[in-house]
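Take a look at the structure below.
Note that this complex is displayed minus one protein chain, with the remaining chains in position.
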């Protein structure tokens, strides 16, 4: 049993100069074999391990991370959490995640700073407004909170926005999900790691998977930089590198890995209390608790594993931002970076079985992975434990690319070569 | 004028004939032209300039450059105010207004300092461990945390200043104009190469500007710099950029620079010139001469105002004639700090002692200091700093043999300045930004650039790769410049490497990462590692204890290196301390990857002038001015501005659209359809190609005739549509949707060039070669007849779905008899330069028929009355032709067309997919909202199962009721069913019908 | 910002180009795809190598000559190792290169 975190334990430990705090998680050597191996120590992988132990009693589990926990997209995203998705399948999955977010700090006894400050999606044209209504009404009928704001209401919530009708992209309205917001991304990985470790899961960092041992189409274990490790079941949760792992296992995925760039401004006193997104001009912005404006844009078009994108994306994004928020133009960019997002043709994830027996995959979250973390881990744990997909995961099977039952969350068609 | 009590009588590069007045926290001071805000404050004896982020500790000025973590300033007022600027980089100008940050009510009495009472309860990561009760409590706590965080204040008004951005190219981009950079620029410049030399400071010269003794080419460093800069300035192919920071190094040698054009002149200058300028440089080769940054030592209470880097003090004295203090003590683990000792005492600062952590330093500088009578206390450490708002003295203790502890015997020295030097870290930021590795050098105990990344072409020279001797830096610079130029084909004269005299040799450095104190670390004073984020050695130990041991976990858990200085003075110290705790080599803890920008860069520079209407072009047709003059309301379609409707005086949108829609079926109307995409297709395989990209058959279409076609993606989903006409056997004229025009053009080229290159066909976009105005309505033929002599308009010679060439109103036109309204309709195509003439002629002749111009909304209503789809409205990338009930356009005879195979996939061929249907509300005046979701069974609250949504919905004055198109699951088998639309707090019943509401037999097409 | 050498116009900045994704994916003929299972068709339509290392991909010079061409580019370093015309076979490049 680990120390509980609380104001009281904090005070108690202060008295002897914080000398008695335990490790948040152990650093064990890998055992020869496990019931379940999860490849990928990001938020989704760690959450999967946590729920395997907590809800399915499967604790003989190892999480293998080639670098450091949360070093991938978990620690590189813009921390937005929402469930305002168009199609029923997505809405249910992301709402499942949002409900878990709402109790996550207490469940983990680790403050992930989930802040339900509201998410606003701006509409700039008549067509935007039609699409926005379609989306909001669908979300509402799925029993999820979402509303439509008038420009006046928008101005009230976000006074910094230029709501003048003669703007190049006039603001005609917005959808608003009050239960949406942001969370502290690193804390999510650390909290799940601590919780999983407490329940007996081995978390093994600096352990890169180099191959699979597959006999008669069934996975037996993984080759790693720290030797062979046997496993009854293996779950692959490696986001941008899913294609590489699939390659090792001998199958292909409908994925491309792209850079997704983000940046933060210098910290300033609070000026923006909600998350504002403008899909049309490819900007989303929020202000972190440290005071930094956190900005994201669209993905770079080209394939890349570099965790770095090209300047035009950021330039266009900041160009648009300064037009939406004229006062921001004197603020300064403090740090920019990139992640590697694995995108599906229909902008929806893949959760479930693979052509290899007992090898399961959870990938394709594209730019939307962080918000799904608890839900993704939760349904994937169920899928691993039962060997059958969680009901919410069924529509997201790899199969859909064969049948054509895509869940198109961006309205774009499949890319012909 | 008020005296500047710490200003030296002479020396420095400031202009004593140009005094400048400025205020700091409301108090007025004076400095000189050439001062930074920091040097001017110090000259005025101001050492307390800020409060720290978390504990609100009083802070002074640590450095003299970009690495400054403490002296962050709120500069300027109102709409021009700027937070978090480094006093060490703010050039002084007359009337400058500066405020300290993160304190209330004042810098000397800051209530926030209460935090330091609780400081033992708020170590790194404390917020992860608490604020979890009650369950929803975080939203409450967060408010206070947000208020407490955030340093300075952002402006809330529109930015009044202008910005500029441009592209530039060169052979060699040299970053840093210190000794090595200048030498490189001279060598390359002389050879005739195109050189851009940038330096972030107001003057080129770098460390040479702070040099008192060493001589270059037989003259003083300052004179040599002046000569070098003059020679470079005279070279036509050399661009010198001072006040310009190279902040990002992107792929393939593209480097971003930010030039501070008028910041140093104060706010007034902004109007005439841009305030700042973004340079996007593409270089053939990049030379990184970015120098090195001195590391502070990590000792107890090393953050007191008056604690400073040794090299910084030397710069203030030598370059600015400004004394950071009167009585100094210096602690060091290397010889470099002795330069400060010598120069400071030369300038008249009392240097009480140099406390050297090494037991027996023997370098020439050490000897020189001794000779000067400066006390040198070897094998000792500063174990504590006295004073809160300013340093009043230090405690010194002898180090134990192993150097890890101190023995009891203590000595106290009164002083107001504590200098430290822990060695130098090369400025490898830009090298690291190329995504190349850095490697650890045991010689200098610092990270140096590793091999360059393939695809990049950069090299680091001088201090930037750990070469610190002046002579060596100049030699390296000269070599890099001439070799670089030679590699790029410039062989000419690059001259001799500059020679240096008076440069003493230096002894070795002793790595000491935590200077021990009489109390265990974390229990006595604070050993700060990251000043700005208040991260101490104890925090690093806590992170280690709790398992946050990789460099990235350390940074993220303690926030070390995440402040506005991005850890320029703290990263290596923190890494080394963690390495010690883990008992491993420093590099195996990890190296931090530096991300852009090197120093923060203004967001406005990314816009340049591209604001407002320049943010994104608005495309206008040839008749745009006419539409404006006639009161059109415009709608944004792709980048086009199209007339939405033309309200007459006092008309609502509803009134206007109804009038326009009625006119189209009773009289004659005109609409500007110029924005439709048009593609000219020529070649013997043109018809074959159309067969591949459209679902229907094209081979048999006769010249002079037109046909409607539907395009699918290879996934079988509807992608675009339009009418294509056969001009001659091998010549077609294709039209596309307005939004789809560019997409379709590249779609055709892609398939032709990549998949069927052997097919003989050429595509040319002619969207803007033609202006298009469509006449609709029973009287349209009558009107045209009046204006043409050579085009027969009767059904026999000019039937529906055909075109004719001829003249209208005296100019050449091509008229298509096609219809998007189901009415008798003629689409007049003419030259854009004639368009206004033709349009006016039609309006004039049409006056007697009360010709009515209409916009996109009326167009939508008219086609909806007929059940014609709009791609992007009835479709969304998930809809097949069968879903739309357009089986008639799917050629059965053809063996192949794009998307064909996908239509037979298991899900795509399902009979019960969503189908396009009509919806009629029970209440004929109720107009459904587009996007409205449809349910078969209403429940008293959500969730409810949705079976489809409304794609188009209007009031139809011709049907005298509302009409709507919708996509409904299995809709074609639900004709007559009543469904419900629950939204906006009401439930609207509607009946499913055929998606046709007017003239379903299509009789009106011939008028 | 990439510097891409269009085989026809020469070296230009990335913003002049459009990305065409994985190269050398031939479209099955009707005769072939009639025989294909939905799964096999999905391989052509959606499944990709997504190579980490040297990736053979298509670009189009959108703002220039509007010609399509192939590029061999390392997806980790972004180094461009070869540019070659449409229809030409992929050049031999040490794909182990990291």
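Every chain is named by a letter (A, B and C) in the order it is written, and numbering of its residues begins at 1.
The rule is short, and it goes like this: contacts are C-beta pairs under 8 Å (C-beta built on N, C-alpha and C of every residue); 3 or more make two chains touch, one makes a residue touch a chain.
Quick note on the criterion: contacts and distances are computed from a predicted model.
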Determine which name in "GrdX family protein", "NAD(P)H-flavin reductase", "Sarcosine oxidase subunit gamma family protein" or "4Fe-4S dicluster domain-containing protein" the UniProt entry assigns to the undisplayed chain of the complex.
"Sarcosine oxidase subunit gamma family protein"
I'd like to know which visible chains would be in contact with the absent chain if the whole complex were considered.
B, C
Which of these touches the unseen chain: B:108, B:169 or B:219?
B:169
For the full complex, which residue in B:370, B:831, B:909 or B:969 touches the chain that was left out?
B:831
Tell me where the left-out chain touches chain C, residue by residue.
8-10, 12-13, 15-16, 63-67
May I ask you to list the residues on chain B that touch the chain which is not drawn?
164-169, 194, 273-274, 280, 282, 608-610, 613-614, 616-622, 625, 640, 680, 682-684, 760, 762, 764-770, 809-812, 831-834, 836-837
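As a convention for this text, only the chains that are shown with their structure count from here on.
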Separation of chain A from chain C, taking each centre as the mean of its C-alpha atoms, in whole Å
29
For chain A, what residues touch not just one other chain but two or more?
306, 308, 310-311, 345, 402-404, 414, 416-417
Going through chain C residue by residue, note those that touch at least 2 other chains and give them in order.
1-2, 18, 27, 38, 41, 45, 77-78
In the complex, chain C residues that touch chain A
1-2, 14-15, 18-19, 21-22, 25, 27, 38-39, 41-52, 55, 57, 73, 75-78
If you look only at chain B, which of its residues touch chain A in the complex?
79-84, 120-121, 123, 126-133, 135, 138-139, 142, 145-147, 149-159, 161, 163, 248, 250-251, 254, 256, 280, 435, 520, 522-523, 538, 542, 545-548, 550, 552-553, 556-557, 559, 562, 564, 566, 595-597, 600-604, 606-607, 610-613, 615-616, 618, 635-637, 644, 713-717, 719, 754, 872-873, 876-878, 898, 902, 905-908, 929-933, 935, 941-944, 946, 949, 982-983
Could you pull out which chain A residues touch chain B in their complex?
5-7, 9-11, 14, 17-19, 21-27, 67-69, 71, 75, 88, 103, 105-106, 109-111, 113-117, 124-127, 129-138, 140-143, 160, 167-169, 184, 186-187, 190-191, 205, 265-271, 287, 289-291, 306, 308, 310-311, 314-315, 318-323, 326-337, 345, 400, 402-406, 408, 411-414, 416-417
